[in-house]
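Take a look at the structure set out below.
Note that this complex is displayed minus one protein chain, with the remaining chains in position.
Chain lettering (A, B and C) follows the sequence in which the chains are written, and residue indices restart at 1 in each chain.
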Amino acid sequence: MAESKDIDRNGIQIGVYVCHCGTNIAGTVDVKALTEYVATLPGVTMARNYKYVCSTPGQELIKRDIHELGLNRIVVAACSPCLHEKTFRSVVAEAGLNPYYFQMVNIREHDSWVHTDKRAATEKGKDLIRAAVRRVRLHKPLERKRVSINPAVLIVGGGIAGIHAALTMANAGKHVYLVERDATIGGHMAMFDKTFPTLDCAACILTPKMTAVKSHHNITLWTLSEVTQVDGYVGNYQVTIKHKPRYVIEDACVGCMECIDACVYKQAKVPDEFNMYLGKRKPIYIPFPQAVPQVVVIDRESCIEFKSGKCKKTCVEVCADRKAIDFKQQETTETIEVGTIILATGFFTVDAKRVPYYGYGIYPNVYTGLEVERLINAAGPTNGEVILRDGRKPQRVAIVHCVGSRDENTNRYCSRVCCMYSLKLAHLIKEKTEAEVFNFYIDMRTPGKGFEEFYNRVADEGTHFVRGRVADIYPNPGDGGRLLVCAEDTLMSTVRKIPVDMVVLSTGLEPQPDAQDVRRRFHITCSTEGFFLERHPKLAPVNTFTDGVFLAGCCQGPKDIPDTVAQAGAAAAEALALIDIGYIEQEPNTAHVLEEVCSGCKTCIPLCPYQAISFVENKKKAEINEVLCKGCGTCVASCPSGSVQQNLFEDEEIFAEIEGLLAYA
Amino acid sequence: MTREKPKIAFYWCASCGGCEEAVVDLAEEILDVVATADIVFWPVALDFKRRDVEQMLDGSILATFLNGAIRTSEQEEMAKLLRRKSKLLVAFGSCSHLGGIPGLANLFTRESILQAVYFETPTTENPDCVLPGVPGKDGNGKLTLPYFSERVRALDQVVEVDYYLPGCPPLPRIITRAVATLLGEHLPEKGSVLAPDEALCTECPRKDSKPEKIALKSFKRPQEILIDETQCLLAQGLLCMGPATRAGCEAPCVLGNMPCTGCCGPPGRVRDQGAKALSAIASLVDSQDEQEIDAVLASIPDPVGTFYRYSLPASLLAHSRKV
Amino acid sequence: MPDVSSNLSQAVPLEAEQPAFEPRVVAFFCTWCTYMAADLAGTSRMKYAPNVRVIRVMCSGRIDPQFVLAAFANGADGVLIGGCHPGDCHYQEGNYNCLRRVRLLKRVIEELGIEEDRFRLEWISAAEGDRVRVVINDMVEKLRALGPLQMKKEVPLRPLSPEEHELQEVAV
Partner (left out) sequence: MTDATTAGKAWSQAAKKAGEQYLHRRITIDPVTRLEGHGKIEVFLNDAGEVDRAYFQVPELRGFEKFVQGRPVEEMPQITSRICGVCPTAHHMAATKALDALYHVEPPEAAKKIRELLYSTFMVEDHTLHFYYLGGPDFVVGPDAAPSQRNILGVIQAVGIENAKKVISMRRRLRELIALVGGKPVHPVFGLPGGVAKRFTPDMQKQFQEAAEDAVAFAAFTLKVFDDLVLSKREYLELITSADYTHRTYYMGLVDDENHVNFYDGNIRIVTPDGQEWKKFPATDYAEVIAEHVEPWSYAKFCYLKPLGWKGCTDGNDTSIYSVAPLARLNASDGMATPLAQEQYRRFFTTLGGKPVHHTLANHWARLVELLYAAERMRELAHDDRLLAPEYRLLPTALPTEGVGVVEAPRGTLIHHYHTDEHGIVLRANLIVATQNNSARIALSVDKAAKGLIHGGDVPEAVLNKIEMAFRAYDPCNACATHAFPGDTGLGVRVHDGKGNVIAELRRDHNGQVTKNRSVRR
């Protein structure tokens, strides 16, 4: 620690606290030299360095100095303000100062962690702190403003994540709007037969939750619906929702499905999306037996009435006086008000065609994992029979891991669930076909409760494991359409060519194709691979950088059902926490017009994306609505006469920072 | 009256004389000024000489109104002399306040200016490449000229300045008000500009015609359009500096149906008039695409000459330099 | 050649301080993207040149051209602006306003004699920690090559050659 003799004329007394952060900072930055230097800066009454300033004793140290030395400005040089700015502001506040008489200096993320040259890193630290010291003397006392939270919540996506979050919130008595773009909720989980590692039936555990959603008095469920626009701010979002026509009046339909039988198509002719196009459906259909809502839907692409307008409309006849079918239905939009938003938009499976040498789409007997899930599923196109397209039962099956994962050409990352679902499929296929199953894997990743045990079980059942990435798959000449799967067995270090009847590609998980549009719509960001970015990978895994918008499930990254459900619960809890306290305190970094000097030139008005600036006719001056203002400061930078200022970022404060950085003190 | 009248002086450096004209334009009011104070030095109109000033006691002049920028060694001497003799030194008019239009010369080196004037102009006949200031044989080489310095400087880059009177030239009304203020009891804060602190739009006769949103696909030069006499000039695509310029002139240029060019300098809160004007003008561009933005901005042929028409020597970059 | 930058170099007594020229760069980063990216570079322990000092603003739209000039005026050899990618602004359009200003400001400062490599705008998202490293290293390299911000070489005064005089006469 070092004390400075300098006492500022305007009674400004600055305390500077340099954090070692263990060796995180002290390892690269000479904190002692830094402290001694800082003590010489004008206005600095006290400069200390401490092992962990954010620790309780560290915080106490600051409070004590404020009381004993009469400090009235505090600078902490430590980690990124994104981490501890709030912490230290409250410390300053608890000591009786205005929390904004504080400035944080980032000498960890922006200094010690990114530099190796101790001297240079220390010099940089000096500059950064000097800037903060210059700046903090100009700080003004500010009040945080409170925004009340609308208790209603919007949940986007009706997969298991959305469903679980919805039920959690609804059970807590909050009103939930659940928006699903497909005709039914259930998402990917509804397509599975069994779930690893316990092999309990997906439908059995999911269906009850789905019906609960439908029947819950606190949940408004909208299927065939999409969010088109999001305005407002935390606690007060205005969300516009588009309802696509189902051509069936939801409330009128009782799901008797007589219309389906009555359809002029006697045979189902249309490839069935839900069954991965392995089965067929009619133009009027219900996605799957347990679909929620239990309401049919008409596909206008294949319906004769839409194509020719000359259909006998047998469906309408059979529906009779229920009059549930309505070919005139139009797309509608409505706007709702919610306080918080949970995004559970799920994932997309890698298109196996992107790995051409695996022959998907070329050789009929190359399937994806999801297709096989449907084959195995009792409600699937083959009623649970694992048979090839030509009706044969496979005798030898290859399961290829990491298709579209851990791969330079598709996705670098590990999709996290493939190993386990490959094992599951291996087990189920063997169970149903007694086929010989070969699993080709790079590494067997089974972290999780009962996962490793499951692996052993499958191994014991006699499934073969070949450690090696499959290099090629092609027909085995003169072998009745069998395929050769070639891979280097890295354990036996031999190249193996295994003839099989069926190949299952364990495709990885990807962000939804429209993830970028969605993220823009909700003003959040994506990580490089395109999944939604959480506020902090460890400390705020379900938060985003936009207050009041939370993440659940695979839209944030690949994860299995247990993790998804856990995260959905966490997201719900975060939202509930906000709703429960009823308000949120916002950064007072809003802009304001200096009325007496505003010339009313209107330059700022169109620049505000939130229409927070208006022109007051009787005064002929601009005025900013501080509640609508989000504090970007664009209007401030554009004001040609310097008559708009932004709290925490006033021109003079930033000039002081610039001069401080460059002043060769 | 019994007590001696306060002494005031007017002087010019590198100026066009327009500021002097502005004083003469006080017309009748000049008589009132004379009544309240003695004008002890005013080369353009009165027979007092430099030596008279040198003989005065330091600080014996209450206020000196100095117009014109500083370019030559001689102008610098005079500025320093008058600073010494005056209690209050007032930078009078754009040149003295900000450097003024001659300050645009700072875009060029001293050498290139001399080259243009004495070698390049088509009517110059200078076969021997004679340059003024380089002593020739004339007068046994005893003839001297003041040094034509590297750059134009605003008055406060040479001596301490107490107040500023903006404008090219300052409005007579502003002058009389200022003289009255300085002769009066309560002096304004040192360093202040003796004019309103708002931007010109406040007093622009076309203020009400300005739309809330202006989005431009191209800026216009005055010769490209028939200028509407009632509509906001910016809205017509003309580069009007009004929003970034201090009020007080009552927008005569707009009354002349031409855009403001910024002679009164920036309001007090702005450090660099050009930068602020630029910022506001850029925000009018109706595009989000970089190439298109560049294309739109290309219709501003001379950004520096437009945004720094009067303030280049006083701009942030220039100010940073040790004089 | 503008002599504006000339005494700028005087405002930068770098040579006096350390023999080897180390450029000083002032960076203005928006909180939501580029500042986060710089944090990410830190948490990922990436290493880059220590010549940059970051000033945090909420949005690149807050960056007043005066700040850039002030940075140069106070001795910066370079100024770097970092904001969210087009379309990604946390405040919807702030980065477009930044872009408009920067495009115009570039023309001005280049006419005032500041080389274009000294003033740079980069879109760096919160996820692009490595981009921060790459951009900063690249910029510092370029600045090293340029040397301290200073007046360009003056055109020495010289009489026109007879040919040039010819040209003048013809031209006008």
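The rule is short, and it goes like this: a residue touches a chain if its C-beta (ideal position, glycine included) is under 8 Å from a C-beta of that chain, and two chains touch if they have at least 3 such contacts.
Just so it is clear, the structure is predicted and the values come from calculations on it, not from any experiment.
Although one chain is not drawn, the whole complex shows that of B:Thr72, B:Thr176 or B:Gln288 it is B:Thr72 that touches it.
The omitted chain makes contact with just one of the residues B:Pro169, B:Gly248 or B:Gly265: B:Pro169.
Touching the chain that is not shown, out of B:Asp25, B:Glu150, B:Glu203 or B:Asp286: B:Asp25 (per the contact rule at the top).
Across B:Ser112, B:Gln157, B:Thr245 or B:Ser279, the residue that sits in touch with the chain not pictured is B:Ser112. Residue-wise, the contact with the chain that is not shown comes from B:Glu120, picked out of B:Glu120, B:Glu150, B:Glu203 or B:Asp286. Among B:Gly59, B:Gly133 or B:Gly191, only B:Gly133 touches the chain that is left out of the view.
Residues touching the missing chain, restricted to subunit B, are 11-22, 24-25, 27-28, 34, 43-52, 68, 71-72, 74-75, 78, 100-102, 104-105, 107-108, 112-114, 116-118, 120-126, 130-136, 138-143, 145-146, 148, 168-169, 221-227, 229, 252-258, 261, 301-302, 305 (touch as defined at the top).
We adopt the following convention: only the chains that are shown with their structure count from here on.
Just to note, of B-C and A-B, the chains joined by more C-beta pairs in contact are B-C.
We define each chain's centre as the mean of its Cα atoms; on that basis subunit A and subunit C are separated by 35 Å. One finds 58 Å separating the Cα centroids of subunit A and subunit B.
Looking at subunit C, one finds that residues 64-66, 70, 74-75, 93, 97, 101 touch two or more other chains. Each of residues 607, 637-638, 651, 655 in subunit A touches at least two other chains. By the touch criterion given at the top, residues 197-202, 207, 210-215, 242-244, 247, 266-267, 269-271, 276-277, 279-280, 283 of subunit B touch subunit A in their complex.
On the subunit C side of its complex with subunit B, the touching residues are 1-8, 10-11, 64-66, 68-70, 72-75, 86, 93, 96-97, 99-101, 103-105, 107-109, 111-112, 154-160, 168-169, 172. The touching residues of subunit C, counted against subunit A in their complex, run 13, 17, 22, 24, 26, 32-33, 35-36, 38-39, 41-43, 45-48, 50, 53-59, 61-67, 70-71, 74-76, 84, 87-88, 90-94, 97, 101, 125-128, 133.
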